[in-house]
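With one protein chain removed, the remaining protein chains of the complex are shown where they sit.
Here is subunit A:
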Amino acid sequence: MTKLTHLTMADALAGLAAKEFTAVELTQAHLDAMAATKELNAYIVETPDVALKQAADADARYAKGEQRALDGLPLGIKDLFCTEGVQTTAASHILDGFVPPYESTVTTQLFRDGAVMLGKLNLDEFAMGSANITSHYGPVISPWSPKDEAGNFTRKLVPGGSSGGSAAAVAARLALGATGTDTGGSIRQPASFVGIVGIKPTYGRCSRWGIVAFASSLDQAGPMTRTVKDAALMLRSMAGYDPKDSTSIDLPVPDYAAALTGDIRGLRVGIPKEYRVDGMPAEIEKLWQQGIEWLKAAGATPVEISLPHTKYALPAYYIVAPAEASSNLARYDGVRFGLRVEGKDLKEMYENTRAEGFGAEVKRRIMIGTYVLSAGYYDAYYLKAQKVRARIAEDFTKAYEQCDVILTPTAPSAAFGIGEKMDDPIAMYLNDVFTVPANLAGLPGLSVPAGLSSEGLPLGLQVLGRPFDEATVLKVGHVIEQAAGPQPLPPLVS
């Protein structure tokens, strides 16, 4: 029988319903795996007591035949979601000791549907990063990192970021699924790096209430799972209108799993010519081509499309996101919660607290953001970036007159090693080149594992869709998943 930790969420639900095992057993199997795999540093905080209590409650419901949509499924929660009574850090020193007295809407909905919380997952500090190396709690190591015969890492690979803990935990079988957030690719790029599925829903699909904000106009929560079907199941619980978030949209949430029919005949798949960027490895190009062939074989029609403003997306993103972040992070001032480093007066206390509390990448983005909003620079940077953003959104609107979904690579490379690209923030920012446009345009985007690099590392393909058409995105992702066939386990997983 498959190890409990290796089950998909769908299979685990079936096993629980069939009383093959209990939710407590399923949870305990994960807690044991977590204890044995601490070297990955995937979790910042483990919550075994909470988990076992939730699991026991789930078992009670199964016993009465009153199980819920995700009942008894052990999940990891990115430590950007505020969880009531459980330390929430955003992987930042500045939130030291912060225990929210409230539960985020997304986790509330997951728990409403019976999900079990195993713990809080590591991430880049305030979700700022593409490699999960900026966490105050140390970098997350990808379960794809190779080891020598003595069991020592020969190379520590990044899991991607910012949802690196979520990606590593799901890939390493330390959770059946995990929540992520995606501001510029933070769900999709790590999903691609570790060979799992991740979907960033349309902006407004999931409530942002109770999620520590990075860039409010871009942030969106989504599931990270091992299969498209699991993503569909989990997204259905996470999504939905929330009157506490003015930017959430009051639309019905479809049964996403029901959309996974495999039938994409007649669907037009846009292939944006601008995504053939300079220096893209041939294997990425090859994978992309393979994806096109799979979809064609399934009856879809590839259509070449143009997204002419693509090249401006990354610069625009790295103005808009830091601008919003510089303002969103002003509340971490040592006055009401988290870290306080005293000073001789209020100003010095602010300076000491923020100097010690924020890491280098966060400080860099606060400074960039402060700069682009400053008097005399606002028009040249922030306003211009917003105009670019509007053009990029128009590009997609026009493209969707010709196609139903868009297929691209998720990231321009496979995972790299910890310590690589560290000295050049721009090289690091390039990781997001294919994912950022969807955030700027607010569109849904999915990364699905599609193959391996020459080094044997996972590579993902990205499916973008129309606003609120996650169902079609998932359906297409499912077809790619089926065509790609079973993918190998990470070397650290047995």
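Descriptive notes on the structure:
We take it that a residue touches a chain if its C-beta (ideal position, glycine included) is under 8 Å from a C-beta of that chain, and two chains touch if they have at least 3 such contacts; residues count from 1.
Keep in mind that, in the parts below, contacts and distances are computed from a predicted model.
Of "Aspartyl/glutamyl-tRNA(Asn/Gln) amidotransferase subunit B", "Butyryl-CoA dehydrogenase", "Flagellar assembly factor FliW" or "Urease accessory protein UreF", only "Aspartyl/glutamyl-tRNA(Asn/Gln) amidotransferase subunit B" is the UniProt protein name of the chain excluded from the display.
Of the options A:I211, A:I368 or A:L474, the residue whose C-beta touches the omitted chain is A:I211. Residue A:Y382 is the one among A:F21, A:F358 or A:Y382 that touches the chain missing from this view. Contact with the omitted chain, checked across A:F21, A:Y43, A:Y62 or A:F98, is made by A:F98.
Within the complete assembly, A:V335 is the residue of A:A60, A:V335, A:A380 or A:A427 that touches the hidden chain.
Within the whole complex, the absent chain has one touching residue among A:L75, A:L176, A:M234 or A:A323, and that is A:A323. Seen across the whole complex, the unshown chain contacts subunit A at 81-82, 88, 90, 95, 98, 100-102, 104, 208-213, 215-217, 243-247, 323-324, 326-327, 329-331, 333, 335-337, 346, 350, 370, 373-375, 378, 382.
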